[in-house]
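Provided herewith is a single structure, encoded as structure tokens, for subsequent inquiry.
What you see is the complex with one protein chain gone and the rest in place.
Think of it as A, B and C in the order they're written, each chain with its own count starting at 1.
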Amino acid sequence: MKRIAVMTSGGDSAGMNAAVRAVVRGACAQGLEVLGIREGFMGLVHEHFFPMDANSVGGILHRGGTELRTFRYPDFAKPECRQPLREAFLAQGIDGLVVIGGDGSFRGAHCIDTEWNVPTVGIPATIDNDIEGTDFSIGFDTALNIAVDCVDKIRDTATSHGRIFCIEVMGRASGMLAITTGLCCGAEEVLIPEHPFDINEICTRIDAGYDRGKKHAILIIAEGAASASEIATGMRLILDREIRVAVLGHIQRGGEPTAFDRILASRLGIAAVQQLLGGKRDVMVGLIGGEIFATPLVKESPSVRVILGEYVKLQQILH
Amino acid sequence: MKRIAVMTSGGDSAGMNAAVRAVVRGACAQGLEVLGIREGFMGLVHEHFFPMDANSVGGILHRGGTELRTFRYPDFAKPECRQPLREAFLAQGIDGLVVIGGDGSFRGAHCIDTEWNVPTVGIPATIDNDIEGTDFSIGFDTALNIAVDCVDKIRDTATSHGRIFCIEVMGRASGMLAITTGLCCGAEEVLIPEHPFDINEICTRIDAGYDRGKKHAILIIAEGAASASEIATGMRLILDREIRVAVLGHIQRGGEPTAFDRILASRLGIAAVQQLLGGKRDVMVGLIGGEIFATPLVKESPSVRVILGEYVKLQQILH
Amino acid sequence: MKRIAVMTSGGDSAGMNAAVRAVVRGACAQGLEVLGIREGFMGLVHEHFFPMDANSVGGILHRGGTELRTFRYPDFAKPECRQPLREAFLAQGIDGLVVIGGDGSFRGAHCIDTEWNVPTVGIPATIDNDIEGTDFSIGFDTALNIAVDCVDKIRDTATSHGRIFCIEVMGRASGMLAITTGLCCGAEEVLIPEHPFDINEICTRIDAGYDRGKKHAILIIAEGAASASEIATGMRLILDREIRVAVLGHIQRGGEPTAFDRILASRLGIAAVQQLLGGKRDVMVGLIGGEIFATPLVKESPSVRVILGEYVKLQQILH
Partner (left out) sequence: MKRIAVMTSGGDSAGMNAAVRAVVRGACAQGLEVLGIREGFMGLVHEHFFPMDANSVGGILHRGGTELRTFRYPDFAKPECRQPLREAFLAQGIDGLVVIGGDGSFRGAHCIDTEWNVPTVGIPATIDNDIEGTDFSIGFDTALNIAVDCVDKIRDTATSHGRIFCIEVMGRASGMLAITTGLCCGAEEVLIPEHPFDINEICTRIDAGYDRGKKHAILIIAEGAASASEIATGMRLILDREIRVAVLGHIQRGGEPTAFDRILASRLGIAAVQQLLGGKRDVMVGLIGGEIFATPLVKESPSVRVILGEYVKLQQILH
């Protein structure tokens, strides 16, 4: 192995730069050449390849977003879109590829590995923390801390006015970001796609809380469960209280990565290079129980996440 | 003067607690008794009066929201709602009242002063910074710093994806929060209610920016000018680019007050007590050119804000 | 089991309040009575016991420090100091005790369990992350993020002036906080007590860095390895460059807990109650590989920390 390439793909998340840095410096330390690819798979279309060395990644460890830029490019999943890009890619003399992104990006990476025969390793990076094969994806801890900070602020105003707040957090089809935000903020209710909820029961519990002397009610709503404004509309039919809506939105994606995400990204970046050098391919590196493991890049039957169930129980005891 | 009362009223803003603390400690230092009133004018309905002393306001200087709680109670403007509350209020033996809030609250305070003959002083506190007679209202600097921090985060993700972001900030009918956020973040465009804008021209300028090599476009939109989603919808008809919407919402209200707001609140709180002791009434204390002045609690003809115009010019040069 | 007590002891760390909340609410959910003990073991001297319920711990989840207050009370390790307190303690009818703190506190807790026959469970909370039997102690993640934020700020000024900075972080005899801070900040050098270092070699590497175009050098120094001012003094004898010293100090202890620490504290607090109810005693609950395990409260032969070695290797590759 002489030359590897690295890209970030899909939605951006804090810590992607730290991962790129670790891949590049880890590869350079082993005497490999490194090419950067700009804008994910879209970079293949425009042949945005450029050489990187240890200095190229100076001063980016703590930066939010991704200096390599990224792109959502679902068409790469279509063979007819993918095929025309093959020749230019192979012409770069790339012996290994590291793709930093989420599930969708890994499906594209899997095609490059299996169809184009370029050994490929994935690094999980998404604020949704919904990737099988790692306890944490890069960017989740940062997004969680941002969401928690926002809810802490909103609670000030909720308490001052005695209001109910319906706060929508990201997470796509996963409730992980919502349930952890709820736990961290002592939310009264958390609505996640993995568990059914009944708006009448919620309203009954909230009313009971006010009767016991609570000064506010905070509902954390996973975007995969419902929209905050839908929930608020439904609650207004039942409760005669002031209800406000907040959608945290894209601020959850950005910002400087937390310490946790910087370390996770550093470990996974180095590990990805080691996998390639060790002859492993078509795998994703992930953190399981504090240690790093390689699992297939594309999983057939994603298992249920045990930890989410534990968090739900904690929330029920502690709220 | 023997006994004064203090309340917070209207929308909450960071620094209200610091102002209450200054009023209470300033009054105690002069040998006055102090009553707190909970939930603004609504506290008059429920007779939520309670004695406060220097210790009552320990540990609240840095807290967001308002420990006295607040309430939007527009009915107090109606004589028939106000009148029944008079007797209970006067029975408290209150010789002076300090009302911490915005324009609406000051109209209520003015009635108490003139109709019930209780000397009343207002302290301007609102994140909108839209009060005539003070260069800054308490909470504006905090809200601005929160908005700036959010836009800094969103720019990370905007640059990573090459996207346009339409970001809506608060401010009611005023563009102050929007124009200052735009200045602080180097926004490409700022839409405020005080100035007309043309969506076609905006799109032309944004396109030109991308042509010059810009990697994103940030539009800051005052809620008084338009909704961010309206603007995004309009732009999508004209531009073939990725556009995202973010509504910062209530996080702008909460959070620990900045140093500026803590000092402003401390100065105005002390000054309000001094006004009452000096026999002034039906006035608002404000900061004009770095010094504290008293102006009528209710102004007849609010003047145009000069500073906003200067900020607009700065934005045009610097963006 | 009918009644348990809870205390915080030793140096404070962010997340202690979240742990107390989880113990209290977890116990109440099981129908137990709870007593709080103020100021750790010193509270036994003054018999500072007071009843707590689910409401007692409202609004403290996100607060730094410890509302139960704490105290360093090494004399409790002496039988002659401990013995006189026994009777008053037993008179409270306490069937179980939860002690939130570090190694020193656990030795005291062990005495209460074994000598006074009161089942006792420890929850590890210290910014040093130096406790055998848990991958993370409560407060470490917060302290690390604060240290990282400080070093990020100092790097701005270091780069502006082209300076060398010797930055001392806490950690007592452990280098965990230092090595992780160094990893997160891309520090040029990290000095920890677990590894020897040679100041001449350090200076040679720093000089080489400047020759390669670096604009600053950041050294992170564990307080257990050396004092930052000692190192700076030593370097000034060798290098003719501007060197500055920063001792981060007590700000590392305080501040609102991060999401990680809030969740860790919540999980461990609930787990401590479960241990007591399950008949376990003289144990500490900890997080090992993402799951919760109970280990002896006092360990005979603390094992070497494997993870630290991994971090040192990462640092050598990535700096």
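The working rule: contacts are C-beta pairs under 8 Å (C-beta built on N, C-alpha and C of every residue); 3 or more make two chains touch, one makes a residue touch a chain.
Since this is a predicted model, take the numbers as computed values, not measurements.
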Touched by the hidden chain, restricted to displayed chains: B, C
Per the touch definition above, residue among C:F71, C:W116 or C:Y210 touching the missing chain: C:F71
Touch with the omitted chain, as defined above, among B:S9, B:S105, B:T180 or B:Q275: B:T180
Absent-chain contact - pick from B:L32, B:L61, B:I154 or B:V247: B:L61
Residues of subunit C (touch criterion as defined above) contacting the omitted chain: 8, 12, 14, 16, 39, 63-66, 69-72, 146, 150, 152-157, 159-162, 165, 215, 244-251, 253-255
Subunit B residues touching the omitted chain (full complex): 21-22, 25-26, 29, 55, 58, 61-62, 135, 141, 144-145, 148, 152, 180-181, 183-186, 212-213, 256, 258-260, 262-263, 266-267, 270, 288-291, 307, 310-311, 314, 317-318
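We adopt the following convention: only the chains that are shown with their structure count from here on.
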Topology of the chain contact graph, where touching chains are joined (line, ring, star, complete, other): line
Cα-superposition angle relating the copies subunit B and subunit A, to nearest 5°: 180
Farthest chain (mean CA position) relative to subunit A: B
Most central chain, Cα average position: A
Cα-centroid distance, subunit B relative to subunit C, in whole angstrom: 40
Centre-of-Cα separation between subunit B and subunit A, whole angstrom: 35
Separation of mean Cα positions, subunit C and subunit A [Å, integer]: 28
Two or more partner chains touched - positions in subunit A: 152
